[in-house]
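Starting off with a structure, shown below.
Moving on, here comes chain A:
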Amino acid sequence: MSQSKQEKSLVKFPGTGADDFEQYTDENTVLIQRTLRSGQTIRYNGNVVILGDVNPGAEVVAAGNCIVMGVLRGVVHAGASGNEDAAVIAFRLRPTQLRIANHITRAPEDENDTTFFPEIAKIKDGVVTIEMFSTFNDRQIRN
Partner candidate 1 sequence: MLDFLAKIFNKDSSSSSNVAKERLQLVLVHDRSSISPELLQVLKTELIEVITNYMEIEEESLEVNLDNKDEQVALVANIPVKKMKRMNKSLSGS
Partner candidate 2 sequence: MGEVIVVTSGKGGVGKTTTVANIGAGLAGLGHKVCLVDADIGLRNLDVVLGLENRIVYDITDVTAENCRLKQALIRDKRFNELLLLPAAQTKDKTAVSPEEMIKLCNELKEEFEFVIIDCPAGIELGFKNAVAGAESSIVLTTPEVSAVRDADRIIGLLEASEIFSPQLIINRLRPKMVRAGDMMGIEDIIDILAVDLLGVIPEDDQIVVTTNKGEPVVRDPRSMSGQAFRNTVKRLKGEEIPYMDLDESGFLTRLRKIFNRK
């Protein structure tokens, strides 16, 4: 029983506790096993996981979360249908523009991106915040 539940929520997010995420960490996830190039778009009514990069000019729009196992340089929109709890995770988070629900942000001008670790973007107190993504500290393991 507990085993199956853990399998179900393979993708977990830190912060509010895994239970809140169950509504959208279900099977409704699409896996993209390639790099998205300029002009390509992924739109999905659920979570999107990309095994590859998202290049500048490419666009990912997900109703749920968006996870990029690579460099995210394009435009990303998580929680596109209004879900403010949605999050964006990338190995290297360098989006042209990042949107969650109806919040829009862009990287600050003239600031060199020197982060070399995975990051997560989500809405905290009505503002899109970006933090280091660490599975070690925040993951809540449930039995």
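Selection rule, in plain terms: all candidates are chains of the complex that A comes from, given by their letters.
Note that contacts are C-beta pairs under 8 Å (C-beta built on N, C-alpha and C of every residue); 3 or more make two chains touch, one makes a residue touch a chain; residues count from 1.
Note that the coordinates shown come from a computational prediction; the quantities given were computed from them, not determined experimentally.
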Worksheet item: With chain A shown on its own, which candidate in 1 or 2 touches it within the complex?
Response: 2
Worksheet entry | Residues of chain A that touch candidate 2 when the two form their complex | 38-41, 56-59, 75, 96-97, 104, 106-107, 109
